[in-house]
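For this depiction, one protein chain was excluded, whereas all remaining protein chains were kept in their positions.
Moving on to subunit A:
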Amino acid sequence: MSSSDYSYDEQGQFFPFFILTVTGLVTLPLTYSLFRRSTDDDALAPRISSDYKTKHGDVVASLRKAQKRKQRKIKRAIFVVLGWALMAGMVYLIVVTQRIVPKIWNPYDILGIAESFTEKQIKSHYKRLSVKFHPDKVRPDPSKNETLEMLNDRYVELTKAYQALTDEDVRNNYIQYGHPDGKQSFSIGIALPQFIIAEGNGKYLILLYTGLMGILLPYLVGSWWYGTKRMSKEGVLMESANRLFRHYNEEIDEGGIITALSTGKEFEAVLKGDQAESGLSKIESRISAEGESSPFACGFSTKDKEKLEDLDSGVRRKVLALLWAYLGRVELDDPALTKAKFEVGAIARKLNQSFAAIALAFGNIGPIAGSFKANQHLIQAVSPKSSPLLQLPHINDKVAAAIEGDSKIHLTVQQFMDRPDAERRQLAVGKDLLTAEQYKEAISVGKQLPFFRVAKAFFKVTGEKVIIPSSLVTLVIKGRFIPPGTENIPAIDEVSLEDIDAAEDDMDAILGRKKKIVKGPDGKPVAVEENSALPPLTFAPHYARDHSPKWYAFLSDSKQDKMAVPPFTFDKFDQPIFTEDGKPTFNMVALKAQFAAPPQPGHYTFCMHVICDSYVGFDTKMEVTLVVEDASKAAEMEAEDEISEPEEDSIAGQMQALKGQPTGEAPKPKRKQDSSDEESGTDEEEDDASDTNTDTEDES
């Protein structure tokens, strides 16, 4: 305790604490992230109940399981286990090590008296002790191993203690520094064990440092850097993204997209070695055979077939053939090929996300719509030109053809399901077609699919009545999830179509907390938790992954075929879609997308697309008009709507004076604004429900 040097932790009483803290800082968040997986959306989302199993259902299931295993974070788990082990070891060390508590100099203890002693008592006590312990009086006791020095020291200590309690100067020292001699030396300890600086350990330590700083650190930084460069933002290999970019062109159609997707580098890992070409001729002959309802079994066009045949044989050609086999649900009669077929389908969808990003960057509506459609088709394993009815269980090309008759345009699931049951049954059930049970199964799945039916779409600016140039506009899409074929759909409650702004004093809403205002059944605003309801997991028995459906809403300029407002994604909703037992709730759901209004006033007509990424034929396309008013006109209208003109001395009045409008001016004759179509509502809510446009027409 006498030197002010740094001292290492010889007794090992501090460094376990240090290591425990550092390990804990890393291990605890890692543990949290490891176990958070159980709250994943895919695990929580409800399932569409069906006993339907495809012929290769077990293959698909095993692929899904393999994928989940891959996603399990094994490295992280090992790290966490090691971390906890280290922490446990440190705790053990802490418990075992005896702690040396530095003694605090206490004059009462030295004198052996209670703190309540008065000065007089202390004096007499000291006198007695000094008589007893004076070095002149006592002899060192050899049996106790005492020396003269020790006796001296003891006496000095006693005197110091006595002085600390009685002498003014010494007492001041004691109070100020905790010791009668004045300031004591102090030492700084380093919570590292002594052995790391011990003689002879130096070279190991240098080796350790070299390993950490010279090898491990560069390796970690390098692997992180090249890892980020290797994968694109969409989670596909950069090389694949580059190839997709090269294959993009403005006229690309869905078949072209499928062909482009086959360039992915990811496939090379699936079809390794001799798998690269084996069975290619078999697949090709199978997919080009004449189909039930189309010229080719896999449903591709002659153009797509030519594209396939133009390729050199190799991985890419096999991938493309397998992809078409997957989309056409062509039986390959070979376990290895079948497995590859499903795996290829799942990988292609992942690649398609990268393609979608590329198409969005170009902004042409054709390829964007094509990539959304390709996504649906890849998930449902339905060929681009075949019937959407194939999404229902047990329905194959033949049944779909029988249901559709020889119409050129395919029936969507909704159109089929909206027909009366007797008619449906007559078309679908029969010899070579569906049995009564299969029909029932198909219909029951059809009645569980979440079809989003748009009720109304409008633009608004929060808290304003009109939309002025360059303001932040919210596109509000109101709609209900109505599964195809639902009977007794309740009428739309007009109240639920309104969009209510949060009250100005509602800090939660302003700060974007997860609450949302919805009009309750009695017409009063009710706050509900926002975005908590998950749609059921996609019914896709052929798709080798679990997939939660997502909805995208975007605006396009129909005159130029260009994207106007990029897609907004919706995968959670403010109100539950289905009740616990799978019945639709018919809750009005609001999808909101914010974007900046055009800088010029005028009427802008957009084509609004609401697309579900998982089901074919569930898209909605409608015209919406955005009316942007001149800023001065908007101010005028505001003034008209004012119930009472603000007084000159009020803040509002001064504000208005600043804007250059005389207060108390007679209201101008009301001009009818056909564009601003105020919601009918109670008076106090008129300010809240401000929307500007409602002329939307459902096209689909």
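Here is the rule we go by: a residue touches a chain if its C-beta (ideal position, glycine included) is under 8 Å from a C-beta of that chain, and two chains touch if they have at least 3 such contacts; residues count from 1.
As a convention for this text, contacts and distances are computed from a predicted model.
A.B. asks: Write down which listed name, "Actin-related protein 2/3 complex subunit", "RNA polymerase II transcription factor B subunit 3", "Glutamyl-tRNA(Gln) amidotransferase subunit B, mitochondrial" or "Translocation protein sec66", is the UniProt protein name of the chain that is not shown.
C.D. replies: Of the names offered in "Actin-related protein 2/3 complex subunit", "RNA polymerase II transcription factor B subunit 3", "Glutamyl-tRNA(Gln) amidotransferase subunit B, mitochondrial" or "Translocation protein sec66", the one UniProt assigns to the missing chain is "Translocation protein sec66".
A.B. asks: Which one, A:173, A:232 or A:474, makes contact with the chain that was left out?
C.D. replies: That would be A:232, which touches the missing chain.
A.B. asks: Among A:406, A:487 or A:581, exactly one should touch the missing chain; which is it?
C.D. replies: Counting the whole complex, the residue in contact with the absent chain is A:406.
A.B. asks: Just one of A:13, A:242 or A:415 touches the chain that is missing; which is it?
C.D. replies: Candidates A:13, A:242 or A:415; residue touching the omitted chain: A:242.
A.B. asks: Quick one: say which of A:288, A:354, A:376 or A:556 touches the chain that got left out.
C.D. replies: Final answer for the missing-chain contact: A:354.
A.B. asks: Please identify, in ascending order, the residues of subunit A that touch the omitted chain?
C.D. replies: Its contact residues with the unshown chain are 228-229, 232-234, 238-239, 241-242, 245-246, 248-250, 354, 357-358, 361-363, 406, 408.
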